[in-house]
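Only a part of the assembly is drawn; its chains keep their places, and the rest are absent.
Letters A and B name the chains as they come in the text, with residue numbers starting at 1 for each one.
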Amino acid sequence: MGRLIKKISKTAGLSPGTLVHVGEHRTDKVKITVIDYNEGSFLEKELKSVEESFPFKDSPTVTWLNIDGIQKLDVIEKIGKNYDIHPLVLEDIVNTGQRPKHEDFGKYIFVVLKMLMYDEGKNEVQSEQVSLIVGSNYVISFQEREGDVFSPVRERIRSAKGRIRKENADYLGYSLIDNIVDNYFIILEKLGEKVELIEEGLIADPTPKILKAIHGLKRELISLRKSVWPLREIIQGIEKGESTLVRASTRIYFRDVYDHTIQVIDTVETLRDMVSGMLDIYLSSVSNRMNEVMKVLTIIATIFIPLTFIAGIYGMNFNSDISPWNMPELRWRFGYIAVWGVMAAVVVWMIIFFKRKKWF
Amino acid sequence: MGRLIKKISKTAGLSPGTLVHVGEHRTDKVKITVIDYNEGSFLEKELKSVEESFPFKDSPTVTWLNIDGIQKLDVIEKIGKNYDIHPLVLEDIVNTGQRPKHEDFGKYIFVVLKMLMYDEGKNEVQSEQVSLIVGSNYVISFQEREGDVFSPVRERIRSAKGRIRKENADYLGYSLIDNIVDNYFIILEKLGEKVELIEEGLIADPTPKILKAIHGLKRELISLRKSVWPLREIIQGIEKGESTLVRASTRIYFRDVYDHTIQVIDTVETLRDMVSGMLDIYLSSVSNRMNEVMKVLTIIATIFIPLTFIAGIYGMNFNSDISPWNMPELRWRFGYIAVWGVMAAVVVWMIIFFKRKKWF
């Protein structure tokens, strides 16, 4: 549950623009890599200090500076100073409780997204904040820890596959966002499988354990939704925005990402509908089972209680010696058998009654 | 369930514009047919290779190129190159997980729709992606497999019935879309009948099987809704759009399709309302039945438990020889009959009690 309500009160009362790392401490090392390319040239290296990246700033080539690990505040501050980033942006980068958003600062566009990963061990969705600063000839990306989510893009740049090497920084920014959104589909498929699995169990046997699983799923979807809904606004903001940093030809690509985003949102809503439908089924099944339990009890009880009463009658100690009115059946030759007959009649009558009520 | 969450993660990480067929492999053959017509002339033939269609591109007549089967990527690519289609459009055509949408690329309009068919065998609604590219003098349609859904339009062109032969490509595009939307009504009627059928069963006997049927219907409607809702936006986008490809006279026809779309959406929502009402009735009925079961149990138990107790009393082995206080009734002449009288009184009293409570 702690995941739904992030601790972001840590910064309350501080001067705005004060850098405080908020979030789990995910990695110790900060890894800085730079990729600098245009159609002809390509350079990739890991930097020892952030200062090494500053010469790239004024080169005409596209520069992609990737920072894995955001807890070293001086690194962030140096980048901020060199690229002239607004202090509030830096504050948002290191505060991982951000809601996904996009802001246009004229010289650069700032985008915060949530990267989702499926933790197979814990069997749950995990989320990590990714911040992007897209300038005229550079993109700076910040991740909470080292990960391989951007490697397909990196690979495409290396191998000069597709259009990426022929395009500007805006296309690189698009590629990174596209990558993150594409990743959501993988998460959604995992959740879809989970839904399918739970559903089968649900039909077979509605146990409290399944209720807990449904509830867990519901919660995961609430959390997912929080990451996904703002995306719509963000991508549309970039596509329809007035920034000169995003060229018309790239906007078509953002429109494509927008379509994917709508699809992601649609799927999340569909999953929510399905999960709430499962809850309904669960409750109906419990109700049905109770009904069945009750029927068994009622059938047994209504058949045997009258029989037991009859047996009880003839267990009474009224002695036929004292009065001829006292249970004359006891003295009949076929009294015992007659009692059994009466009992059988009661049972048959009951069974007909239950048959008519469709209890069998 | 797999139908609700389509596998579209296959393309995650690929360069945008990369053609990958996503979806079920529905047919092996790719069938290419071309219909070329104007008011006076008419030509229809099946092509062996897609290249045969290219000469039609520059003819002043209206050309309708129909592709059944989208898994042969080279065919799609060749068409894309010849008609100068954006790579993202080609990607959307072969990726069958698309949400219905419409995009205006200036020289052509791109429309993705879902064709719905009722599979009588499996007793469920099936969906197929249909993509349309409407240019100034041509329409290209892509279907996942060979089908006869467009045959009424084809027939109208052949026989020169209605206005179709006198109109441009935009009218042909309208006719195809109109055809698809009209088809939805058939699906809705099938579902309406299904609802009616289930409802009758529901009133007769609310079994868990009916619950499953209701749930299945609910799911089908969620899926249907996903296909239908975006239509509204699409048709309005074409009707109110600024594209010069759609003439004012055709826009009136699109307004008509728009009305149909609203009707389709209304009907889907009505069906959803009805299905959720059925769930309510189901739960109430289960509740009612349980109530009835409980009443039977309670009536039987409350009548016989006291009687059995009375019988139990006189089964006790207190001997009247030992003490005159020990069950003197046993020694009365009419003790036994008196006991029966007491029992009858209890029963009568109970029945009056139940009558007052309106349990009968």
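Just so we're on the same page, a contact is a pair of C-beta atoms (placed from the backbone, for glycine too) under 8 Å apart; a residue touches a chain by one contact, two chains touch by 3 or more.
Nothing here was measured: the structure is a model prediction, and the numbers come from that model.
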{"item": "2 chains shown - copies of the sequence in the complete complex", "value": "5"}
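Going forward, only the chains that are shown with their structure count from here on.
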{"item": "Inter-chain centre distance, chain A versus chain B - centres from mean C-alpha coordinates, in Å", "value": "25"}
{"item": "Contact set on chain B toward chain A in their complex", "value": "1-2, 4-5, 7-9, 11-18, 86, 88, 92, 97-99, 101, 103, 205, 208, 211-212, 215, 218-219, 222, 226, 279, 282-283, 286-287, 289-290, 292-294, 296-297, 300-301, 304-305, 307-308, 311-312, 314-317, 327, 330-337, 339"}
{"item": "Of chain A, residues touching chain B in the complex", "value": "152, 156, 161-164, 175, 178-179, 182-183, 185-186, 188-189, 192, 195-196, 199, 203, 252-253, 255-256, 259, 262-263, 266-267, 270-271, 273-274, 277, 280-281, 283-285, 287-288, 290-291, 294-295, 297-298, 301-302, 305-306, 308-309, 312-313, 315-319, 322-323, 325-327, 357-359"}
